[in-house]
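Here you go, one structure.
Then we have chain A:
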Amino acid sequence: MSGLSFDQVQAILFIPLAAAALLGFIVNYRLGARINVLACLLTLLVALSLFVTGAPPVGAYFLIDELNIVFIALNTFVGFTTAVFSASYIGHELAIGRLTPTYLRFYHAMYQLLLFAMNLALVANNVGLMWVAIEIATLTTVIMVGLYRSHEALEAAWKYFILGSVGIALALFGTILFYMAAQPVVGEGLDAMTWTVLIARVAEFDGALINVAFIFLLLGYGTKVGLAPVHAWLPDAHAEGPTPSSAVLSGLLLNVALYAVLRFKMLMAANPEAIAPGPLMITMGLVSLIFAAFMLYRRRDIKRMFAYSSIEHMGIITFAFGMGGPVANFAGLLHMVMHSLTKSAIFFAVGHIAQAKGTQKIADIRGLTESHPWLGWGLVIGVVAISGLPPLGIFMSEFLVVTSTFAQEPLLAIPLVIGLLVAFGALMLRLNSLAFGAPRGNSAPVKASYVPMYAHLSLVLIAGVYLPAPLVSWFQHIAALLG
Partner candidate 1 sequence: MDGLIFDIAHLLAGGLVLVSFMMLYQDRLYALLNVYALHALVLALSVAWQAFAQDAPHLYVTALIALVFKAIIIPVALHRMIARLGIHREIETVVGIGPTMLAGMGLVALSMVVMLRVTAAADPMAREDLAFALAVVLLGLLMMVTRRNAVSQVVGFMSLENGLVLAATGARGMPLVVEISVAFSILIALIVIGIMLFRIRERFDTVDVHALDRFRGERR
Partner candidate 2 sequence: MIRDLLVQGVQMALVLILAPLLTGFVRKVKARLLRRQGASVVQPYRDLLRLLRKEAVVAENASWLFRTAPYLIFAATWVAAALVPTFATGLKFSWTADLIAIIALLASARFFLALAGMDIGTSFGGIGSSREVMIASLAEPAMIMIVFVLALVAGATQLSTIAEFMLSPEVGLRVSLGLALIALIIVAIAENGRIPVDNPATHLELTMVHEAMVLEYSGRHLAMIEFAAALKLLLYASLIACVFVPWGLAPAGAGIAALALGLVAYVAKLAGIGFLLAIFETSIAKMRVFRVPEFLGGALMLGLLGTLLLFVSRSL
């Protein structure tokens, strides 16, 4: 049994890696896209089988527990739907000649490599390995962001690269510091970086040292999460890269980085001497939320706008985890899942919209519900969901975040609510002009794959009304773990 389980973890890593290697040799775009989808599907199935077989035993390098299995499932699922979307999206880009097969030569390989890196970061039981995985993921996405090789795309990639490198460097420093803290207690070598060992013995660590470590880790991985003020790469990278990469970035990579922060937060929380990580995360979360909320107003590029919305939501999630407690943690987890699903659905819609209209400028897009009803209403539902309106899932998580905050720290609820409202105002303002009014620009129908988008949205809708009891108890368990 255990052997089988271990195989699953390996499979989750091996399938994308092998697919990446294989895709590196495949020139034909269509074949590549199919293999890509297939590989994603396989990974998803393996990941889902984890639910059936239960968590495998902990290894020195790999770990599956209640926390990361959520992330893995989400990761593989969104990875799969995005691959489906990507097939039709990239096909259209090729058809209109915005991309050429040369540019796309390693696109699918990169996609699989990214999934591999993210899965690796999630299953890693070693904080050093996790760091390496996140660095690989960063480098891969840099290349994907620069795919179009336009000035803007290259500039965005460059910005991402530089800021990401600094972030990664900070995270590494934090990791080293953590090792330093662990080393006197745990002893030298691999054990001092193994998460399961760390969490067991963290209470004995030097509080002052891990405080400093956590600051570096928070800022370092926070750069990847996109928390203000270390968010700067995020909007441009989302706006200029191909939309599938935006969807993966917003839907997955941010989560993976957040996962890393959470792992360290759990360590911090377990040490009595260390400062509570809550206030730091709450502050950064609130700053991100309010900052992004205001930034939403002046956006002219539709993808950049939703990138800022991702910052906003990452802020909310970080805030929720910072608040802590069973309800807020539950809300944070739920919000994270819902945000991933919704935001990637929005990017699916936005990608096709940009293709249909031939522009990403908000001012040039109008009346979508009339010119492209499926895309337009998909966008409406997505934006309605992302701005926290019922009956969609984010409403539930926001309800929980706000009420639990109000019950614990009433004063903190005020900036939270203001931020939510300001962001809401901005999103609705743009939605109004995007989806309604007399259509402007190209109204020709576009070949689009609606299935991924509406699949995500229906999941979000169902979650808003009904959460299955096993899922709830499971989330509650994780929430308790997170402290």
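Observations on the structure shown:
Everything that follows uses one rule, which is that a residue touches a chain if its C-beta (ideal position, glycine included) is under 8 Å from a C-beta of that chain, and two chains touch if they have at least 3 such contacts; residues count from 1.
A word on the picks: all candidates are chains of the complex that A comes from, given by their letters.
These numbers come from a predicted model, not from an experiment.
Candidate 1 is the one that touches chain A in this complex, out of the options 1 or 2. The part of chain A that touches candidate 1 in the complex is made up of residues 128-129, 132, 135, 139, 151-152, 154-156, 158-159, 161-162, 165-166, 168-170, 172-173, 176-177, 179-181, 183-184, 187-190, 192-193, 206, 208-209, 212, 236, 239-240, 300-301, 304.
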